[in-house]
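Apart from one protein chain that is not included, each protein chain of the complex appears where it belongs.
Up next is subunit A:
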Amino acid sequence: MAKKGKAPAPEPAPAQAADPDAPPPPEPVAPLSVVYCAVCTYPPEYCEFGASLTRCKEWLKEEHPDLFDKYYSEEALQTKVGTLSLEAQTKLEKDMAKKEVKAEAKAEAALKKKMASQIIIKRIERTKRKHITSVFGLEAFGIDLKKAAKQFASKFATGASVSKNPQGLEEIVVSGDVSDEILEMIENEVGVLKGIPADNVELVEEKKKKSAE
């Protein structure tokens, strides 16, 4: 509006200046800040329904002692039972304890599996002297494949991409023979490549078969 000319310009100006004074009520309502449990991500009042109540309790006691008193004091426990019968309550508690043990076992198994999973660095021959390198299995260690591919690309100044292999699983394909360098990077935990035990990495070579021609 103000661009049009000099004459209309002064008019909107006072209106705009008056605006911030006139309406004080339209203010955004501040959001409530909700504390979330660091263990199970629920608001702490729902930890009792999660699968890691004991650890949640410990965390809450440490971080927010006031909230801990609010949720786990004798009084709170008394009122919480509320409308449920005693029988139902004990059954619920039993179920929860069972669930907790189960969840712990599951988490342990997942960790074990993670530690056992292999990373395969494969050198694949393309033409006589040219190779590509494929890295498979990084995602099991919680590594973002796209970021890792980007890192390889910039480190080796070659092409690197995330692609699906014939089994439909994702792997990183880097052009050029860089298998030893990648192994070294994993050992030194460069950039995003963190938390991989070096023993789990395997180097494989794949030669082109003559019969395929």
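Everything that follows uses one rule, which is that a contact is a pair of C-beta atoms (placed from the backbone, for glycine too) under 8 Å apart; a residue touches a chain by one contact, two chains touch by 3 or more; residues count from 1.
Quick note on the criterion: contacts and distances are computed from a predicted model.
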Worksheet, complete the sentence: Expected UniProt protein name for the omitted chain (select from "DNA replication complex GINS protein PSF3", "dolichyl-diphosphooligosaccharide--protein glycotransferase", "Translation machinery-associated protein 20" or "Ubiquinone biosynthesis monooxygenase COQ6, mitochondrial") would be "Translation machinery-associated protein 20"
Worksheet item: Hey, which of A:Ala38, A:Ala88, A:Ala110 or A:Val204 is the one touching the hidden chain?
Response: A:Ala88
Worksheet entry | subunit A residues that touch the omitted chain in the full complex | 26-29, 31-34, 40-43, 45-46, 49-50, 79-80, 82-84, 88, 92, 95
